[in-house]
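First up is the structure itself, then whatever we jot down about it.
Complex shown without one protein chain; remaining protein chains in place.
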Amino acid sequence: MDDGSDQAAPDVQARIRDSFGRQGLMRLLGARMDHIAPGRVHIVRPSRPEVTQQHGYVHAGATSAIADSAGGYAALTLFPEGAEVLTVEYKINLLAPASGDHLEAVGTVRRSGRTLSVCQLDVFGVREGKRSLVATGQQTLIRVTTSSGH
Amino acid sequence: MDDGSDQAAPDVQARIRDSFGRQGLMRLLGARMDHIAPGRVHIVRPSRPEVTQQHGYVHAGATSAIADSAGGYAALTLFPEGAEVLTVEYKINLLAPASGDHLEAVGTVRRSGRTLSVCQLDVFGVREGKRSLVATGQQTLIRVTTSSGH
Amino acid sequence: MDDGSDQAAPDVQARIRDSFGRQGLMRLLGARMDHIAPGRVHIVRPSRPEVTQQHGYVHAGATSAIADSAGGYAALTLFPEGAEVLTVEYKINLLAPASGDHLEAVGTVRRSGRTLSVCQLDVFGVREGKRSLVATGQQTLIRVTTSSGH
Partner (left out) sequence: MDDGSDQAAPDVQARIRDSFGRQGLMRLLGARMDHIAPGRVHIVRPSRPEVTQQHGYVHAGATSAIADSAGGYAALTLFPEGAEVLTVEYKINLLAPASGDHLEAVGTVRRSGRTLSVCQLDVFGVREGKRSLVATGQQTLIRVTTSSGH
């Protein structure tokens, strides 16, 4: 189920990568899309000194930001072109210091509704290929339709 | 109570500003400490294109990051030197697009316990001096004691 | 604002008390409406052995249930007849054992939107007239319109 062989349709992937590319914060954090499956998106971010908190670990805010984006795009994979999603709210538990070579956030849709969607958010620290769970959360999103044809 | 006239003791303020200065993410986001009261901390962040999401609004992750920091430092104002706090979890509702000249995050302690503290998090968009609530949340923190005297 | 002198319009109060009276769980828990203001509702529940957890304190589920109802009805006070609200999600921190003569849950609207509303939930233990905060939470609700005229 998580072997990475499942890929969203090419047009869905293109649409999501295009949207992601317009996210200034993701660029600032050095995050990139790693995998786009139907209902599941992975975002990775190399560890960098710029996103630490005062103890030298990755700041909860940086961890949450990529988790939030992973969930939002996971929800978006299930909607047709022209739909957008906005985060209504999320809750996240920080389980362990977010260290490692890079972080990997996985957003997975638990329920995709007409108006509201709910995603699970998991963030893993990856060190020498070994993943350990560093944060886990839950997110509610609302679907909005852009007024223009875009 | 919220007139800004209440200030934490100078040594508490110095300790908190010092810790804040070591937060790489806050520097990256351009955030700065605005006010430090006992049990309440304000952090402000000018609007900048770097922290947007795909629609040009401030990314939920950037909004959450300063809210999380404001709550953590609010809890810290009530602890003696040598204590530290870590975020256990938080939940945040994004109520409105986070636009304006700058954002102001206010963390307020609701309960300060021996082990756990709970803070309310409010984030306001400020445009020409007028504040409107753009996000509100709730955060749980755990007190840890640094082993060294540092 | 919190002196209890503010009352919702009589028809709003009647509508809300009628809806509350149909909530089997509230009856089971012995809860009753105490005050209905525009955007704020108080529900009280006498302490009873039936709603304890294993240590003899009030079960978190009973505390949460009246908090959830208080928030839902607070949101409903701001809507016209025919509208209903459903809880999308809530988060609650249990701060202290919920003991005392009775519990008082206060739901307060923070944002009333066309589709979604957000409420703050506070639960107080009251012992000999003295209130202490035992739980605090945050809730998201969605407005739905009943299809019938009812």
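All chains are identified by letter, namely A, B and C, in their written order; residue positions are counted from 1 within each chain.
Everything below uses one rule, namely that a contact is a pair of C-beta atoms (placed from the backbone, for glycine too) under 8 Å apart; a residue touches a chain by one contact, two chains touch by 3 or more.
The model shown is predicted, which means the values in this text are computed figures rather than measured ones.
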item: Omitted chain's touching partners, listed by label; value: A, B, C
item: Chain not shown: contacting residue from C:P10, C:G24 or C:G129; value: C:G24
item: On chain B, residues whose C-beta touches the chain left out of the figure; value: 88-89, 91, 115-116, 140, 142
item: Chain not shown, touching residues in chain C; value: 19-20, 22-28, 49-55, 59-62, 64-66, 68-69, 84, 86-94
item: Contact footprint on chain A, counting only the chain that is left out; value: 91, 93, 95-96, 110-111, 113, 118, 120, 133, 136-138, 140
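Following the convention adopted for this analysis, only the chains that are shown with their structure count from here on.
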item: Connectivity without chain A (remaining chains kept where they are); value: one piece
item: Same vs different contact residues, chain A with chain C, by half of numbers used; value: same
item: Length of the line joining the C-alpha centres of chain A and chain B, rounded to whole Å; value: 23
item: Inter-centroid spacing, chain C versus chain B (mean Cα positions, whole Å); value: 29
item: Shared interface positions of chain A, touching two or more other chains; value: 88-89, 91
